[in-house]
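Structure, as structure tokens:
With one protein chain withheld, the remaining protein chains of the complex are depicted in position.
Up next, chain A:
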Amino acid sequence: MIAFLVKRLFHALLVMFVISIIAFAIQDNLGDPIQQMVGQSVPESEREALREELGLNDPMLVQYARFAVNAAQFDFGYSYVFNQPTTEVIARHLPATLELVAASTFLIIVFSVPIGVYSAIKPRALLTRFFMSISIVGISIPVFLTAIMLIQLFAIGVSWTPFPVDTSWGNWLNELISTEGGMPAYGRGDPVTVFGTWDTNFASFKGLSYLVLPAISLASIMLPLFIRLIRAEMLEVLQSDYVKFARAKGISMRRIYFLHALKNTMLPVITVGGVQIGTLVAYTILTETVFQWPGMGLMFLDAIERSDIPLIVTYLMIVGLIFVITNTIVDLIYGLVNPTVKLTGKPS
């Protein structure tokens, strides 16, 4: 177990090292940070002085060596835009993203498991067909569009009047298809500080209301994917010999479905799920941009727009780290659910 964790730690370091090299190699294509720092009419001599001060004139290798030596001491440099250590900037934006991902994950788990299992047990039911077609739509619509539609429907509100307004049934139908709006359209509102840089939206209903629309749009891609995955796995398990044997022995269907079959269904779902949660962190870039959610994704996009190279490099390294960590956790959980899997890979 310890050996496994140590090995993973080296993985993480290797991943971060490779990412930092790639990020450094492409930084010339990320634009000129000086241009973003000074006004349009600043003479070239001033720009040159600033460039020299920031060490941007040094050869790439020298710049990288300087960065690597500092990074080894957990100093990843200063953000050009925020004028603060990049790690501090990221620490401030991380909780918002993690809360958003947590809320989406919650939605995904709560909805995908029952719907997936139901549509596997009753493959021909009308409701199953409904879920399946909705999930196709969900996968096909980009997050960006989903988010804009959610804002229009539930934040601004839509009033449609295709039915006559002078009749009571027409009015009733019009009201039925119109939405009131009123949900917050952007940002986190006034989150409550828990400790340090962690402000939470989970403390009050008002805070949660800010989370609803972003969390739904972030979940809109993953939820259908998980429903389909769970359904497919469950269908396969239900065909297996041990389920048939269990039925032959007369064990109640409920027990077969939810105890024996579900457990085996969840194995591949955990693997895929863990990796996908890591990907969710990447998907937040789009969601956070539309909802102006002040998390890492929005911060990263701003950093790119302003050529804030130290922040970009640190962000990429930390995302790499997050991927390694989630994968490690997935492997640990997998070992718990399925004891035949050996983490260290040695034959027992």
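What we mean here is this: a contact is a pair of C-beta atoms (placed from the backbone, for glycine too) under 8 Å apart; a residue touches a chain by one contact, two chains touch by 3 or more; residues count from 1.
The definition used in the following text is that contacts and distances are computed from a predicted model.
Its record in UniProt calls the unshown chain "ABC transporter substrate-binding protein", which is the match among "Deoxyribose-phosphate aldolase", "ABC transporter substrate-binding protein", "3-ketoacyl-ACP reductase" or "Cell division and transport-associated protein TolA". Residue-wise, the contact with the chain that is not shown comes from A:Thr289, picked out of A:Gln63, A:Asn171 or A:Thr289.
Of the listed positions A:Asn57, A:Asn70, A:Gln84 or A:Ser252, the one in contact with the omitted chain in the full complex is A:Gln84. Screening A:Val15, A:Ala91, A:Ala155 or A:Leu208 for touch with the missing chain picks out A:Ala155. Touch with the hidden chain on the side of chain A covers residues 29-32, 35-46, 49-50, 53-54, 78, 80-84, 92, 148, 151-152, 155-157, 181-187, 289-292, 294, 298-299, 301-302, 304-307.
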